[in-house]
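What you see is the complex with one protein chain gone and the rest in place.
When the chains are written out, they are named A, B and C in that same order, and each has its own residue count from 1.
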Amino acid sequence: MNAAAETTKGQSEDIRPLSAGQFIAAPTPGERARLRGARCRACGETFFPPRRYCAACTSGEMEDIELPSSGSVESFTIVHQQLPGSAMIPPYAIVNVRLGAGPVVQTVLREGHEMLELDDDVALVVETVLNEDSHSYVAFIARRLAGGSKEEGK
Amino acid sequence: MNAAAETTKGQSEDIRPLSAGQFIAAPTPGERARLRGARCRACGETFFPPRRYCAACTSGEMEDIELPSSGSVESFTIVHQQLPGSAMIPPYAIVNVRLGAGPVVQTVLREGHEMLELDDDVALVVETVLNEDSHSYVAFIARRLAGGSKEEGK
Amino acid sequence: MRDVVVLGAGLHRFGRFPDKSLPDLGREAIENALDDSGVPFKDIEVAYVGRVLAGMGAGLSVVSEMGRTGIPVINIEMACGSSTSAFREAYLSVATGVYDTALVVGFEKMQRGLIQIADQKSYQTVMGLAVMPASYALQARRYMADHGATAEMFGQVSVKSHRNGALNPYAQYQTAVTLDDVMNSRSIADPVTLLQCSPTTDGAAAVVICAASKAAQYKSGRLAHVAGWATGSGKYEPTGDSAEGEADTGEIGRLVAMAWERAGLGPEDVDVTQVHDAFAPGEIFSIEGLGLVPVGEGAQAVWDGRTEIDGDIPVNTDGGLLSRGHPIGATGCAMVTEIVRQLTGEAGPRQVKGGDAHVGLIQNAGIGGMNILVLTS
Partner (left out) sequence: MRDVVVLGAGLHRFGRFPDKSLPDLGREAIENALDDSGVPFKDIEVAYVGRVLAGMGAGLSVVSEMGRTGIPVINIEMACGSSTSAFREAYLSVATGVYDTALVVGFEKMQRGLIQIADQKSYQTVMGLAVMPASYALQARRYMADHGATAEMFGQVSVKSHRNGALNPYAQYQTAVTLDDVMNSRSIADPVTLLQCSPTTDGAAAVVICAASKAAQYKSGRLAHVAGWATGSGKYEPTGDSAEGEADTGEIGRLVAMAWERAGLGPEDVDVTQVHDAFAPGEIFSIEGLGLVPVGEGAQAVWDGRTEIDGDIPVNTDGGLLSRGHPIGATGCAMVTEIVRQLTGEAGPRQVKGGDAHVGLIQNAGIGGMNILVLTS
């Protein structure tokens, strides 16, 4: 599950996470996303993004955890309207991905969204989503895992 | 007091009031300002700008009146800071002018503000304050009336 | 807590009014509400104002159009639930005896296009996630799979709403549409199509409330009483559900139970309902959350016509957000207005139960909370 061993190329200096604190280790485009979550030591609930206080029980005893980098599609929608300011070009899918016993995270799925079905397994992968001011901004996106259909190349 | 007889030149087509409804007749730069006020038929209170309901007694029986075009300086301040978006270049005075028994109106006084004193008599005069999109926008400003000091030319 | 009645309500028509200012819109709604109530403005002791996009101090600029009597004018914001929040604050201030008579006003002037719910530079926007109908669409797709509903059942909400809007002279859209029109309008966030999205709207709504013991000096006849209320934000449910904001329907059940307890009534007593249908699926999720139909049966109920004006659980008789329009700060007061008209038998061609409607239910969702109100006559 852990994608750390998959590193195939050196990281360029100008890669920045689009949202600070999202990753537990420096993200590399194309690799599995190692997302930083939080777990409540008091009640065990897990969250993404991390919180200082537990949403469920209000405890401040939170610890960082690494979240699974795959899960199943709880639901999705295909967006056909361009959102002003967005780097995503319609059509694309917004997916809610349930990470095993962990939290549900929301992201986009761009390739193969027309084949997407509920409960499909998807991987969370680091991808460059925005180039601005000579920086590459990366985030995690969802990618379909081989099911009945072929895996998409990049 | 009424400046209607003073018209000296024809009005250009592109003269517009900066604030709609302020004048009781088409305003001409350089002439006395014929301001539209409102008077409450129930309690007699007068207002500028006009109101649909009396601020004092809430009556809706309001009538348009023409306000005096001169009054006395209730107070003033010299502004030294440029307000973003303003057509007024500091220093200029903001003056509160009491129109006889009528309302106090607020406007600017640009020429001779350094000689301004409390309770000075001032006239309210139509002046072009902004040229934009080939329109001249006019408003009323205050001008000192001959007191101890000489009257300013234009 | 004292018994409190809604003495009057009034709207400025919802729609697009580029040449009108907020005070123009607000004044007309206030005038209509005061006329309807018989209360002169000088008897109003406090004003609570729901508005979202208007700048600092907007409430005073609107309310002071009617006079400067020295009353507090308090602006309340809870996104799309702002004016039911203003209503609740006003209600509590009268119910507890702080004031006898209060004015509630909601107004908004909106830009065209989808509401921007996050900053343009934000992660949510860059990633294309801050799409307003998406949360409804995500919930709708899961619902279809779990309960065997069809996309047409969601579309039917909009057909019904437009049919009702056509009967409402204050609605933004007053033209009926067919199911084909709805399903063939362009997809925004599948399965939500354009005609399943509430429009952006200019408009204003006002309500006058007073202590029931003081009502007789202003008005006689049937009056709507405030019988119950509840308000609360999304409580985290440790099942792992991470939905936030408007579509957090899990919240409705918890809140409506609090409102029923206060009112001493239950879902079986409801004659007419207003729900937050910012997007068509909202009506279905809401009637289930409110307990008007069992979970999973809302779509079928709409399909079978049960939420029509002549159905057994009429919902959004004035066209709802979808057709009456959704000027976010004004929506809550418009909901109250329609329920008052229904409970006093003044809803004209939209009247439910032959005028014999006595219990009205309102659900208005926002950010920071959802408001439930129960009105009775």
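Quick note on the criterion: a residue touches a chain if its C-beta (ideal position, glycine included) is under 8 Å from a C-beta of that chain, and two chains touch if they have at least 3 such contacts.
This structure is a prediction, so every number in the text was calculated from the model and none was measured.
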- Which chains here touch the chain that is missing from view? A, B, C
- Item | Touch criterion as defined above, residue of C:7, C:301 or C:367 at the omitted chain | C:367
- Hey, which of B:59, B:72 or B:106 is the one touching the hidden chain? B:106
- Where the complex has a chain not shown, which of C:26, C:234 or C:298 is the residue touching it? C:234
- What residue numbers in chain C mark contact with the hidden partner chain? 1, 49, 52-53, 55-57, 59-60, 64, 67-79, 85, 89, 92-93, 95-98, 117, 119, 231-236, 251, 254, 366-369
- Which parts of chain A are in contact with the chain that was left out? 51-58
- In the full complex, which residues of chain B touch the absent chain? 18-19, 43, 45, 55-56, 74-81, 83-88, 92, 94, 96, 98, 101-108, 118, 129-130, 137, 139
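The rule is simple: only the chains that are shown with their structure count from here on.
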- Query: Can you name the chain that lies farthest from chain A, using the mean of each chain's Cα atoms as its centre?
  - Reply: B
- Task: Based on C-beta pairs in contact, work out which chain pair has the most and send it over.
- Result: A-C
